[in-house]
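Missing here is one protein chain; the remaining ones are kept as they sit in the complex.
For reference, chains read A, B and C in written order, and residue numbers begin at 1 within each chain.
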Amino acid sequence: MMSKVVRSVARLATPAVLTFGLYVIMHGHVTSGGGFQGGAVFASAAALLLVAFGSERVKEHMKIPALTGIAVSGAVIFIGLGFAGLATTFFYNLFVGSPVFGHVPPFGPAHEDIWTAGVIPLMNIGVALNVVAGLTAIMVVMAIASENKRDGE
Amino acid sequence: MSTIITNAPFIAVAALACVGIYIMLSQRNLIKIVMGITIFEAAVNLFLVSLGYRNDGIAPIFTNATGIHMVLPVPQAMTLTSIVIGVATTAMMLTLIVLIYRHTGETDAKKSRRVKG
Amino acid sequence: MARKVAIGFTLVIVGTMLFATALMMRPFGEPPSAMDDYILENTQETTGANNAVSAVVFDWRGYDTLGEATVLFTAVTAVVMLLRRRKDEAPE
Partner (left out) sequence: MEALITHSPILAIAVPLLAAFLTPLMGRLGPRVRDTFVVLVLAVVQILVIIVAREVYANGIQVYVLGAAGPSLAIPETHMVPVRIILEVDGLGAFLGIMGATVALAGAIYSISCMKLETGQDRFYTLMLLLAASMIGIQYTGDLFNLFVFLEILSISGAALAAFRTRFVDAVEGGFKYVIVSTIAALLVLISIGMFYGQYNLLNIAAIADAMQYTAIDKIALALLVVALLTKSGAVPSHWWVPDTYTPAAGGTSPIIYAASLTCLGALFRVVFSLYGLKLSLSVVGWVVIVAGLLSMFIGVTMALRQTDVKRLMTYHAISQEGYMLLGVGVGLAVLGNPQAVAAYGREAIAGGIFHVINNAFFKGLLLLTGEALFFQLGTRDLNKMGGLGRNMKWTCAFFIIGALAISGVPPFNGFASKLMIYESSFHLNPMLTIIALVVSIMTLASFTKVFQAAFTGPEQPQFAAVSSVPLSMKVGMGILAAATVLFSLFPQFVVDTIVYPATDALLNQTGYINAVMGGA
């Protein structure tokens, strides 16, 4: 647990970080970014909280089974979208031209249109869940492991 | 001589890789070995992403783009993949170091790694 | 001493290879681009995405990304498994 200043700043910064992460994830197919990058931004909020509040408090809110569940669901969404294209080929982008994210921009510079790219935005969400939960789980587990060690010394 | 200037990014990659390899081989501390590997990894990522640069190219994103002369997108995707894989392997290596430290109380390769066979 | 010689030897060999590659590689900034040009030209039509990198990551080479997500999943599983609380350790 760090000083009150650090904790207050962490409290203030976390919502901003999370919002930005969400933006990066959801706009991955139109502007630079994507599930991995946004997920990493999201997980950095967890790192901030871990540093500011210490693993003792954070691990009460971030349980490993729950995080595993989120990571699994993200991975399953991703591979499930791959399986969904199996009527044509595995990983076929079946939503291009469909009502879901189906707009097809003409070649060349385009205006920002969220409603494009078929399965890519959905895959971004799946990957983001996987990355967020995965990185957070790694950080929490490692923090707990190193605290136990300190107690034992 | 002119190759050295035009290919300066590749030479920087080679230099960085040599630094990483030197650290990897010369250090005894397990954490420092991992640092060496991470530097080597950074060199490889730099190599991949520099392979995709096209003179005066812009980022390969069509949204509000100013032209269509773009750098190559595939190296960027490969670098992204390689960075994520790097995070995964680093986490794995550090975890095993934590466990070795729990057993031996050492992160020194010479003392903790028993030589057998 | 033998160790230092071995390190120097390895470093010289690998260093020569890498620097030679750097010098012999085609000039920086002028890549051959048959495959990437195809991707840039067809990304919007085939995948509908404006971001060519995202399109490569999730469509043209989506299977690699599945592998990448799997690597991360593997690492998470491995880390959580290895740092599990053992039976013989007292619970908190």
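FYI, a residue touches a chain if its C-beta (ideal position, glycine included) is under 8 Å from a C-beta of that chain, and two chains touch if they have at least 3 such contacts.
Just so you know, these numbers come straight off a predicted model, no measurement behind them.
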{"item": "Which displayed chains the unshown chain touches", "value": "A, B, C"}
{"item": "Hidden partner interface residues of chain B, rising order", "value": "17, 24, 30, 33, 37, 40-41, 44, 47-48, 51, 72, 74-75, 78, 81-82, 85, 88-89, 92-93, 96-97, 99-100, 103-104, 112-114, 116-117"}
{"item": "Touch residues of chain A, complete complex, unshown partner", "value": "68-69, 72, 75-76, 79-80, 82-83, 85-86, 88-93"}
{"item": "Missing-partner contacts on chain C, residue numbers", "value": "17-18, 20-21, 24-26, 31-36, 38-39, 42, 59-64, 66-68, 70-71, 73-75, 77-78, 80-82, 84-88"}
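In this text, only the chains that are shown with their structure count from here on.
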{"item": "Pair with more cross-chain C-beta pairs in contact, given B-C and A-B", "value": "B-C"}
{"item": "Separation of chain A from chain C, taking each centre as the mean of its C-alpha atoms, in whole Å", "value": "20"}
{"item": "Cα-centroid distance, chain A relative to chain B, in whole angstrom", "value": "23"}
{"item": "Shared-contact residues (touching 2 or more other chains) in chain C", "value": "44, 50-51, 53, 55, 57, 65, 68, 72, 75, 79, 83"}
{"item": "Residues within chain B bordering two or more other chains", "value": "61-63, 68, 80, 84, 87, 91, 95, 98"}
{"item": "Contact footprint of chain A on chain C as seen in their complex", "value": "41, 44-51, 53-55, 57-59, 62-63, 65-66, 68-70, 72-73, 75-76, 79-80, 83"}
{"item": "Chain C-facing residues of chain B, complex", "value": "3-4, 6-11, 13-14, 17-18, 21-22, 25-26, 50-55, 60-63, 68, 70, 72-74, 76-78, 80-81, 84-85, 87-89, 91-92, 95-96, 98-99"}
{"item": "Touching residues on chain B, where the partner in the complex is chain A", "value": "59, 61-68, 80, 84, 87, 91, 94-95, 98, 101-102"}
